[in-house]
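Every protein chain except one is present and positioned as in the full complex.
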Amino acid sequence: MSQSDGLRVALIGTGFMGRAHANAWLTAPRFFALPRAVRPALVVGRDPARTRAAAESFGWESWSTDWREAVQRDDIDAVDICVPGNLHAEMTLAALAAGKHVLCEKPLANSVGEAEIMTDAAQAAESLGVLSMCGFSYRRTPALALAKRLIDDGRIGRVRHVRAQYLQDWLSDATAPMTWRLDKEQAGSGTLGDIGAHSVDLAQWLTGSRISGVSALLHTFVSERPASGEQVGLGGTGDTSGARAAVTVDDAAAFTARFDDGAVGVFEATRMALGRKNANRIEINGTRGSVAFDFERMNELEFFESESDSLSEGFRRVQATEAGHPYLEGWWPVGHGLGYEHTFTHEVVDFVRAIGAGTAPSPSFGEALQVQRVLAAVERSAADDSRFTHVDKENR
Amino acid sequence: MSQSDGLRVALIGTGFMGRAHANAWLTAPRFFALPRAVRPALVVGRDPARTRAAAESFGWESWSTDWREAVQRDDIDAVDICVPGNLHAEMTLAALAAGKHVLCEKPLANSVGEAEIMTDAAQAAESLGVLSMCGFSYRRTPALALAKRLIDDGRIGRVRHVRAQYLQDWLSDATAPMTWRLDKEQAGSGTLGDIGAHSVDLAQWLTGSRISGVSALLHTFVSERPASGEQVGLGGTGDTSGARAAVTVDDAAAFTARFDDGAVGVFEATRMALGRKNANRIEINGTRGSVAFDFERMNELEFFESESDSLSEGFRRVQATEAGHPYLEGWWPVGHGLGYEHTFTHEVVDFVRAIGAGTAPSPSFGEALQVQRVLAAVERSAADDSRFTHVDKENR
Amino acid sequence: MSQSDGLRVALIGTGFMGRAHANAWLTAPRFFALPRAVRPALVVGRDPARTRAAAESFGWESWSTDWREAVQRDDIDAVDICVPGNLHAEMTLAALAAGKHVLCEKPLANSVGEAEIMTDAAQAAESLGVLSMCGFSYRRTPALALAKRLIDDGRIGRVRHVRAQYLQDWLSDATAPMTWRLDKEQAGSGTLGDIGAHSVDLAQWLTGSRISGVSALLHTFVSERPASGEQVGLGGTGDTSGARAAVTVDDAAAFTARFDDGAVGVFEATRMALGRKNANRIEINGTRGSVAFDFERMNELEFFESESDSLSEGFRRVQATEAGHPYLEGWWPVGHGLGYEHTFTHEVVDFVRAIGAGTAPSPSFGEALQVQRVLAAVERSAADDSRFTHVDKENR
Partner (left out) sequence: MSQSDGLRVALIGTGFMGRAHANAWLTAPRFFALPRAVRPALVVGRDPARTRAAAESFGWESWSTDWREAVQRDDIDAVDICVPGNLHAEMTLAALAAGKHVLCEKPLANSVGEAEIMTDAAQAAESLGVLSMCGFSYRRTPALALAKRLIDDGRIGRVRHVRAQYLQDWLSDATAPMTWRLDKEQAGSGTLGDIGAHSVDLAQWLTGSRISGVSALLHTFVSERPASGEQVGLGGTGDTSGARAAVTVDDAAAFTARFDDGAVGVFEATRMALGRKNANRIEINGTRGSVAFDFERMNELEFFESESDSLSEGFRRVQATEAGHPYLEGWWPVGHGLGYEHTFTHEVVDFVRAIGAGTAPSPSFGEALQVQRVLAAVERSAADDSRFTHVDKENR
């Protein structure tokens, strides 16, 4: 088949992320001009019935329970990997080796070592025109993309402070059942890698500088939960039977940080902040202004700018829904906000456009590896009495 | 073709509303269990190139520039009408006569007379199993559906006050070009029918009572604008050439109201409230509590409830994103908000479910006719020195 | 005594307003440079024990139960009248006749006729150097004074919309006892004169234009309440004994309005909006920007300004606590907000400064009379089927 037939995509995963990505692949071409059509070719899941149902309701052309099919089929151009972190490396390496473009969910891997291998492979593949991207989807929130533009335009000056919180509460209840996200084997870490990773990526991307060192604390409030029959990628509610399972990851992560340009950061991630549902917040203070964001009000950016006349200074509540705002050219009239799912739609748009242009998309695996190194430094610091711990330097 | 082949839908209109509905028809089956599959069979627009492009990007099976095709084709089960109000009656009557289910955008018509004829036709058709619904989509905002549930459950007691504002600012600029929405011939009225109608519908639906009389004021701030080449339903930005066009509708509408159960209301609609982008707001105060909503924060409902101990009373900011909240069973985890477009997705869900069950969907044409009567009373009052004017009684 | 001995003040009233004013007279000299010292000379109340206690706790030099003492004593320079509206005219006229400066609480009187007589007397007295002011204290909220400055500076352009709501809930409970504020004889009107008057004054003052006509609705939800032993000006909680008293004023007032410069207004006042405690709100939209205010967050002004680049436009939350903001020169560092009581402190400051300068303070009785005329037009319209009713022209 020729390229003109469109980009044939295989999606691996039918859980929360799998559904979000499936929807994004279908929505992107409808609201954005893309260089190539998108063909939803194959969806892969563990459970046959569930996978088939997903394929049918979303209109994917075929389905399978064997992820290797996505890699081996000639008629697949790109593979989108939405499974737990312990499976990322193997799938990604196989896909790249087979010449497939790869969109891999975050965190890139469960260890720096794996992430390095994946990054090396991605860089090698890139020279052959095979591209990769890591799914830090929050970057594609219009309000945050607007923040990035304002910062890049110098509107807040030189950055001094970053404060990021990612607060949820779905694990507050100590009787909520075990899930794969609480199993170190599959998830790599708890809040740190699941949601803290988003904060780290946003902080580095928005400021354009890297975290050079951290001093960290990790904590598990509930160390044992009712076992559940949940399987990978399915997000089930669990049929508990009295059995208990050990929580082997952190419930909360907190760390201070220094950035390589002199800024100071404070980070916190938890799934036990009762009443906070998806409070992915970041505030950045510079020498001339500030931006602040909370995903619970995802269509708004708070923006402060020093003025010569301070009479009317104040944080502005910018509704990031204007046609001129990032990603908004294809949507609704101003004030008619978007939902969570379109961070993925925009991710797909950027991925397909990069493929069309033959240029490396961002966040690259290298950027994701840097996030991984920060997470690793957090874990090392937490294990070493919170001592300030340098983030390993990129050496590639 | 048998019913098992799915509900074959014809969509008339490719403008802002047309795109919103097109997307909704495709999205609904993916996130909700529907009694019948949806087949996007035909899209109709005025401009051939634009209509064809819409059909292709959204994946509709066929397209036409002749709306009669939607009515005449045997293989169409339902017609979705997204065109200016002056065209609603003719299209709806033809579709009903041809045995097609009809989803008609609001306001139902540009006059009470037309709306009555449409309502009569809808009631006649209903006895033959042909169903109709009017597109007051804001009812399907989860936070407002939650408000409705709380009110129906008696949580705010007996309603005393309704205050509804619908504030936009896209016409603030006196040099913004003419559009069909400013032409009485096509639009029927200005802010009153375009956005004020939503407030009237929400107020009556949420309280479960009818507006019995109004005292109103209509005002046009900018009576002439640059002419534009814009055509019906296309929402173009207008190629102006020095020509001027008369604005023949209201820029702002304001009225006080009495409800038939003793409540008092205050309504305002404008497209000239600078800084307010889509502030569709409604607050209802009862004898035991209150609800308040602003579409600019569409995923939130403010809810106040009197408690025996007033120590911790306060308006709650309920994030209407829980699995147990209306329409939320099929979406994302809590705190991951929805966007504007899914008011239409939910509208389609309810419409298809009603068709599947063979029960009359709501808002019925009769309910929409009642809204129309309120709008007519507003216009009569405004033309009669704001005198208190009774809303005509339903006599069917 | 010479003027250098300070301004000797008599305060009539020891209820809610009396206490607020007593505190203001003592606080003003401490935080502001005043042209004359303030001597709290005499406090007058009905109940001897209560009045004496008030004098002692607040440190007033003498007390009395006879208001005529305030007028007759030679050693009184100014009289501050904080009693129900039906007593304003008599006291004010006597005080002016005796050459005392007068600060009279709002509304100026319970009828336009009385207000006219008072205004005539004030104008006559002014020519003799005897000054008067009406206590529309909300004007002295720093955030609203800032709004006034921004509007006067042209920052929002020409005004198109005014929307004012004054929402409270302390009468929601139908078993709350009768008070003088619900007795037409004493209070003149209900929400209309008590709180709606503030909205009317703010609207006219902020916009700099007058309301020329209104279309109004008044409503009483609870027409009878438990009687109470409460006396004038004492704000007691009432010792009920099964007796019932008729509520003779409005519980809610709502009206649309036209201003003499073409702006359109919507006003609502109620004491039955559950959950709203003192939501004195006003929003003004002009051709270039907007301001919005809610007294429940009295230290903040929302301000929107159109910019050439709309990328970062949004309502700013201005904390009106900067040293350069109105009335803030004498207070705390930025961000350390003020409380309700200092609207009165600032009122006293402006009154004393006007006396010191020998210039007429604002709001003058003439301005207050104009408010009264609007209230009268509201009542006439409400009694005449809400018909649009012109506000009587000033003819003095």
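Think of it as A, B and C in the order they're written, each chain with its own count starting at 1.
We take it that contacts are C-beta pairs under 8 Å (C-beta built on N, C-alpha and C of every residue); 3 or more make two chains touch, one makes a residue touch a chain.
What you are looking at is a predicted structure, and each value in this text was computed from that prediction instead of being measured.
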Out of B:L7, B:A94, B:L150 or B:A263, only one touches the absent chain, namely B:L150
Missing-chain contact, candidates C:G13, C:P29 or C:G188, resolves to C:P29
Of A:Y138, A:F304 or A:W331, the residue that touches the missing chain is A:F304
Answer key for A:A53, A:A176 or A:V264 versus the chain not shown reads A:V264
Among the options C:T14, C:N86, C:Q168 or C:S228, the absent chain makes contact with C:Q168
Note that subunit C touches the chain not displayed via residues 16, 20, 22-23, 26-27, 29-31, 57-59, 168, 170, 276-279, 295-299, 319, 321, 332-342
Hidden partner sits against subunit B at residues 146, 149-150, 155, 301, 303, 305, 310-319, 322, 324-325
Where subunit A meets the chain that is not shown, the residues are 156, 160-161, 163, 165, 169, 172, 174, 215-217, 219, 221, 252, 254-256, 258, 262, 264, 266, 268, 270, 272-276, 283, 285-290, 304, 306, 313-315, 385-388
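Note that only the chains that are shown with their structure count from here on.
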For the copies subunit B and subunit C, the interface residues, called same if over half of the numbers are used by both and different if under half, are same
When centres are defined as mean Cα positions, the distance from subunit A to subunit B in whole Å is 36
Taking each chain's centre as the mean of its CA atoms, subunit A sits from subunit C at a distance in Å of 54
Distance in whole angstrom between the CA centres of subunit B and subunit C is 42
Among subunit C residues, those touching two or more other chains are 313-315
